[in-house]
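Only a single protein chain was left out; the remaining protein chains are all shown in position.
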Amino acid sequence: MSRLEQQTFDRKITRRDLIKVFGASAVAATGIFGASNKAFAQSAAHVVILGGGVGGSTFAKYLRFADPDVKITIIEQYPEYITCLRSNDVLVGMHTLDELTFNLDTIRSKYNVNVIIDKVVGADFDKKTVRTQKGETVSYDKLVVSPGIDFVYDNIEGFNEQVADTTHPHAYKAGPQTLKLKQQLENLPQGGTAIVAPPQNPFRCPPGPYERISFFAEYLKKHNPTGKVIVLDPKDRFTKDIPFKKAWERLYGYRSDNSLIEWISGSDGGQVTRLDPKTNQVQAMVEDFQADLINIIPNQRAGKLAQMLDLADESGWCPINRHTFESMRHDEVYVLGDSTIADAMPKSGYAANSQAKVCAKAVADTLKGESPGRAIYSNVCYSLAGQNYGVSIAAIYEVRDGLIQPKGDSAGVSEITDKPAQPILEAVYQKNWHREFVKDVFS
Amino acid sequence: MKKTSIHSAISACVLVPALALAGGHGEKPDAAPWTHQSLNQTLNEMPQGNVERGQRVHTQMMCASCHGENGQSPSRNFSSLNGQTPAYTMKMMLDYRDARRWENYGQATIMVKLAQAMTDQQIADVAAFYAEQSLSDWQIEQTLPDERFKMADKLVRKGDASRLLVPCSSCHGVNGQGNGITPALAGQVPEYFKRTMHAYKNGERHNDVSQGMSQLAKPLTDAEIDALAKYYANLEGS
Partner (left out) sequence: MNRTISISALCLSLITAGAQAAPQPMASGEAMAQQCAPCHGTNGQALTEAMPPLAGMDADTFERAMLAYRDGSRDAVIMDRVARGFTDEEIHAMAIWFEQQPFKPWQDTTLEEAYDASNAADKAMGGQQ
C-alpha cells in the first residue's frame, strides 16, 4: 500500500480493516477506487451507509454527485433487493418478482461505491464504528441508516410473524409472501370472499393496501365475478380515498347492490382484533367474518436496525432534523426513508429518494465545512385502481415552522373529472414513473 | 354488521371505452399491414367528422396537454397537429389503436392507450378539428445556414436522382401542406420530425403503405434529416 493511500485513510481505518473492507487484491492492485485519482485526496472522509434499498442506494449515487472525492461504503444484508414498489402488480401477473429485483452493481461501478454484503450487528457511536455479523469493524466519519420498516403484530390476537410466513402472508415486504398471496387469490373458490385488512397509520406506502384491494376486485371481475373483497379498515379515511372510491364506483360497482368491494371503516367496526388461522375466521370490532382468503397487513414501526441502534423514539419511529435528516438522537448519524418522522411526507419510495438527495447534499456540505443548502423535497404516489386507471397524489415540500409541509399550493390528489383520458394517462404515467424511478435509484 | 349504505349507482358512461380495454393491457392486436386498397377502403368507411364535436374530443381526451390548445405543440417533445390532413390524423389514430404503430416508446404508449379508448366517430371528429386549425410555423426559431438551407431545398424541390430520391414536394406539396394520407410537414416540430425520420430509417416505424416513406428515409444522411427538419419547421404552409 502506497504512502498516499495510507494517508488517505488516516488513523480511523487500520490497514487490516481496509483490506477486510475493500478486499486485499483491490487494495494491492488498483487502489481503493480503481482509476479515479480524485478519490485519493488526503482529506477524503468515509461515509458508511447501512441499507442498500431505495434510500441507501439513492444516497450513495447523489453523494457522489455532490462530492467526487468522498469514500462511500454501503453495507447491505442481501445481495439482491426486491422493491416493495409495484409488488402489488405481481399478485395479478403484471410484473414478475424478477422484474422487481435489483442489485448494487451499477452503484458500485459507476459511482465508485464500495459494497459489503453483510449484516450489521452493532455500532459504537463514540468510536464511530459499526460491527458486522462476519466480524468486520468499519469506521465512519458519517453514518447513514436507511433501515425500512418492521412489523408489529401484538394488536391482533393469533397473528404473528410465523403465521404470516406460513398460512396468512401479509405480502407487505416483497418476496415469497407475495407469491403465496398470488396463489391464494388464484385459488379463491368461485363466489368466495377475500378479506383485506389495512394497517393503522403511519405505514409504508399509504395507498398500497387500496391499490391491492382494487387489483383483487379487477381480478375477481375477470375470473370470479360472484366473489367479493371485504375491507376491514381501522381508519375512517385513507390516502386518495376520494379518487379511489370514484374509481371503484366506475369499475367495480362500489356502493351498488352487486359491488365487488365492501369497505368497512374504523367507525363502523372495521378494526380486526383476532385471527384464527386454522378456521380462517377473523374477529373485527363489529362482528366475526369467515373468509376464503385473509390478508392482514400489520401495523408498522421503524426497521429493526433503527430499533437496535437506538435511533427510534418511544413512537417507534426515528426523529430527524428536518433540514438534513440527521438523527436527533445521535451525532454524525443520519436516517432516511420509511423509518423517519417526516411530518407531511408519506412513507414512500419516492419520499426516501427525495430525502436521500437532500441528505446527500447536506452531508457533502458539512464535510466541506459549509452549511447545508435549503431543503426541498417532493413526493408523487401513482397507484392503479385498475390496469388502465391511475390515481395520484403529489406535493412539493419545504421546512416551515419547524415541520416538513407542502410548499405553495402543490399538495393534491387526482381531480375527479369527466375526462376519460385522465385516468388512462395516469396509468401510463405510473408505468413511466416506475421505470425511471428504479433507474434513478439503482443506475 | 352495519351495511355500507347503498347509493344509486353513478353512471360510468364516460368511462365505458376505458372499461372495454381493462383486460387488454400490453396485448398487441393483430393487424395486417396496410395495402393501398385496404387503407382507402378503411378511410372511406370512417364516419364523417365534425369540427365542433372534434373540439370536445380534443378537450375530453386531454390532447391539449401535449399537443397544445389548437394542436400546435407547446414543446419540442410532441408533434403539432394543427392543419394536418384529416386522412393522416385518422390513419395515425387507427395505427396506434391496431398496433401498426407499436413503437417501444413511452409517448407511443400514451397514444396507444388513448386511441384504444376512442370510437371511430371520435377519431373522425378530432381529425376534422385539427384539419380546421391553420398551419403555422414552429414558434422556437430554427437557425438554418445558407448551405444547409440549399441542401434541404434541393431535396424538397428536385430530389436526388442518383439515390432514387423523388422530391419531397411531389407528395408533401411545395409548401409542405400535405395531401390526403401524406402528412403536412410545414411548421412541424423539428425534434419530432427528426425522431420520425430516424425511426423510418432504422426500421422502427413501418406503418407506411408499401414502405412509401421508409425507402426514401434510408438513403438520407443525418445532416440532411436535420436540415429538412429545420426547413419544414420554418415553413408556413399555405
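Should a chain be cited, it is by its letter among A and B, assigned in written order, with residues numbered from 1 in that chain.
Note that in this section a residue touches a chain if its C-beta (ideal position, glycine included) is under 8 Å from a C-beta of that chain, and two chains touch if they have at least 3 such contacts.
Quick caveat, the model's predicted, so the values are computed rather than measured.
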Residue of A:T129, A:N353 or A:S383 in touch with the missing chain, whole complex considered: A:N353
Chain not shown: contacting residue from B:Q55, B:S79 or B:T109: B:T109
On chain A, residues whose C-beta touches the chain left out of the figure: 62, 64-65, 68, 110-111, 323, 350, 353-354, 357-358, 361, 371-378, 380, 392, 394-396, 399-402, 406-412, 414, 422, 425-426, 428-429, 431-433, 435-437, 439-440, 443
Absent-chain interface as seen on chain B, which is shown: 59, 62, 64-65, 74-78, 104-107, 109-110, 140
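Assume only the chains that are shown with their structure count from here on.
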Residues of chain B that touch chain A when the two form their complex: 1-2, 4-7, 9-10, 12, 14-15, 17-19, 21-23, 25, 59-63, 65, 106, 109-110, 113-114, 117
Chain B-facing residues of chain A, complex: 94, 218, 222, 249-251, 253, 255-257, 262-264, 268-269, 286-287, 386-389, 418-425, 427-428, 431-432
